[in-house]
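Worksheet: the structure to be examined is printed underneath.
Subset of chains shown; positions unchanged.
First chain written, first letter: the chains are A and B, and each begins at residue 1.
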Amino acid sequence: MRTWGLLSLGVAIAVGLVGGLGVFTFVYGKGYSYLSDDPAACVNCHIMRDNFDTWTVATHRSITCNQCHVPESFPWKYTSKARNGWFHSYAFTFQDVQLIRIKAANQETLQRNCEHCHQRLVIHMQPPGAQRVRFCFDCHKGVGHGL
Amino acid sequence: TIAIRQQEARQTFFRIVEIAENEPDPAVWGRNFPTQYEAYIRTMRTSELVQYSQYGRYGGSEAFSKLEKHPDYVKIFAGYPFSVEYNEERGHMWTLRDVLETKRLGDQKPGTCMTCKSSDVPRLMQQLGAAQFYATPMKDLVERYDIKHPVTCADCHDAQTMALRITRPAFAEAMAVRGIDLSRATRQEMRSYVCAQCHVEYHFRGEGRYLVFPWAKGLRVEEVEAYYDGLGFKDWEHAITKAPMIKIQHPEFELWSTGNHARSGVGCADCHMPYRRVGAVKITDHWIRTPLVNIENTCMTCHRQSEAELRGRILEAQDRTYQLLTQGEQALIAAIAAIEKAMAEGVSDENLAEARGLHRKAQLRWDFISAENSMGFHSPQEAVRILGDAIDHARRAELSAVRAPRPRP
């Protein structure tokens, strides 16, 4: 786990630099810590507070953030984290973020994770690879974050 | 793409029998898909299985007579078959029997009437072509081509892939006119489009009774009216007022498309065919019926309010609609009476033209909500807007008739 953490920290920083950001934000924001799978790590950013709090009252509080928000298969997991890490630091540094809305790419990730865990149940309504009806969380709004 | 989707879709089903394309008999499909089949045939017994009066007020699955419930309708539809027999609709398994037995049009029914009533239709249309299908008297169709089944599986599904499909040319043609390419339809759109093959306003064009949906200018009531006015079309001349009338029929798709649910991508199947967990899998509940009796699996997956609260919202939206619908009914009756009186007092057609024009406009609007089957729920504010506008037109028709100059005695 630790090595993953370090490795991906590297990736993230690299991307961060390419994106024209200093390491400062990332370290200052304890960005590195969020490469771990511990949900608590996410709340190093106050801005994640609501999402964390509402997760603790959701039906999926036994599922970690990353199990939903980060792609299952290595190496995507860490490039995604780096991408988000970049967005994150970027937003964290330069924007007066008011409303946080999940980005399209991350909705796809989420969807794949729902389907992954619930494959057997949804096999008929959502055959593997079939065009989706819509996002699972269009109906199951509260699964990750209460309601 | 659709092709790929169908490939995968196929693999997830375990097939006992091969189902022929356009297979009309649901029992055959049921061999492969018993759960969906057993649910679907319950549409035959909805009224036995749930006592509607415990849930709702305006719909239900008993085919009660609307003419008995609203004696005014006989005057409102005077001179048109709907004043002969007009019932509340019921489940899909009744479609064939009800079209065969209705006294409406007696045995003068054109083949067109069969279009939305049987799963033998896709097969037949392929064989005869749509135009000839429509042109053949319905009773000949039934006798010659042995039509046996109500609306069932083949009407919505492709037998090979089980994907949803469009089987009624009228819908494809109407969408094409609107510039919508059905081959690009998403899976979610198809969950409403299959219904929109039938739950829509329609009219017959020409001698051959060709089936056309009046959507060339759009789906809103004013756009549908503009389309009919453009053609100078009328369904019939009102027996009392002599106004050129339009009868609106079940514009569920049209009204729904103006609502917040449609705006939010919520389709027909989401509320009338919700998912149901059966053992280890989730399937689509094929017992197509009112969500009022199944709020938990429909509304409550998206809304966090209680079942009672959600039922309350449906009934509140319907009660508001029903209030104006009733006032509209009274306004129409008053307008008809005023025109009748003016005619009796010898007012000239020229001086009654305005009143008759207003009667047509008023009733077309009123009927758009009266004939729609959700008592306004599919688009609560739009339904009430249309009724308010209908009342205004009806009262103005009455005023125009009252003010129309009488001939000197």
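Note that in this section a contact is a pair of C-beta atoms (placed from the backbone, for glycine too) under 8 Å apart; a residue touches a chain by one contact, two chains touch by 3 or more.
The shown structure was predicted, so the numbers you read here are calculated from the model rather than taken from an experiment.
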Worksheet entry | Formula for the whole complex, using the labels of the chains displayed | A x1, B x2
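One rule holds in what follows: only the chains that are shown with their structure count from here on.
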Discussion item. If we count contacts the way the header does, which residues on chain A are in touch with chain B in the complex?
Written reply: 120-125, 127-134, 138-142, 147
Worksheet item: Which of the residues in chain B come into contact with chain A in the complex?
Response: 2, 4-5, 8-9, 11-13, 186-188, 191, 265, 270, 275, 277, 280-284, 301-302, 304
